[in-house]
Structure formats: C-alpha cells, structure tokens
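All protein chains of the complex are present and in place, except for one that has been dropped.
This part shows chain A:
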Amino acid sequence: MDVVNQLRRQFVDYYTSLHREGFVDDQFTQLQKLQDENSPDFVVEVASLFFEDCEKLINNMARALEQQQRVDFKQVDASVHQLKGSSSSIGAMRVKNVCIAFRSFCEAQNREGCLRCLQQVTHEYSLLKNKLQTLFRLEQQILAVGGSIPVVE
C-alpha cells in the first residue's frame, strides 16, 4: 500500500510540475479526464499521434526553410498552423506558444526568425516527449502495483 501511495504522490507531483512549468495546460487535463476503463490508453494514443505529427511537420518546415533561393513561407506557415492546432488540442502549451511566434515570422517572411523558431519547436517537442514518457511510465508503475491513477485538477 505504501508503494502505491508513494507512486501516486510522485505522479501528482510530476503532473503538477508539468503544469507549473508550462509544458501542458488545461486541455491536457481535459484529455486525462476522458480516459477511463473503456479507453485506458487514450492519452498515450493521442500523445503518440501528436509526436508523429510533430516529426512530420517539423521535417516539412525544415525542408521548406532549406530552400536557398526562395523559401515558400506559405508552405512553412501551413505546417506551423497544423502543428499549432495539434499542440492546442493536446494541451502542449510550450510547443503551441512557439508556433504562435513562428507564424509571425512566416508572415513577415523572416527566414532567420523562422529558423530560430524551428530550432525552438524541435527542442520543445523533444522536451515534452521526454516528460510525457516519464509521466506515462509512472502511470504504468502505479497500475502494475494495483493502484489507480490519480486525477489531478
């Protein structure tokens, strides 16, 4: 029982820190609430789709920005727009915020600014992925010892 409580407390602390540090926002909490015994892996599944999206879109942006002659900023913007949408839907706040700045640079057709944002967004995506993997691992550990995952408001 002590192990369960310990793990649960760890989970709550970690979850809370993700919020506090801005990695996730309220939308992520909304998604956690949609998980139940009928759909126990819902959040993990959405997160996987999101990370797939990230990789694909970041590659698109990188390719478009590589063009030395004329960067197709509309194309870059279209990818950023999609990434902004996905990150918003999953509650990936920091990624989303970079996307917002990124779009301004696209609109201004500022290649340097875009490249900086691309770097930032790649960094934030990778950070978030690690964080969420840690969170999901904690969840698995709790379930493995027969505990239930706390719902954090």
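In the analysis below, a residue touches a chain if its C-beta (ideal position, glycine included) is under 8 Å from a C-beta of that chain, and two chains touch if they have at least 3 such contacts; residues count from 1.
Criterion: contacts and distances are computed from a predicted model.
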| item | value |
| --- | --- |
| Chain left out of the displayed complex - its UniProt protein name, from "Tryptophan synthase", "Longin domain-containing protein", "Two-component response regulator ARR6-like" or "Proteasome subunit beta" | "Two-component response regulator ARR6-like" |
| Identified contact with the non-displayed chain, of A:Leu7, A:Val71 or A:Met93 | A:Met93 |
| Chain A, residues in touch with the chain not shown (by the definition above) | 25-27, 30-31, 33-34, 36, 39, 42, 45-46, 49-50, 52-53, 74, 77-78, 81-82, 84-86, 88-91, 93, 96, 103, 107 |
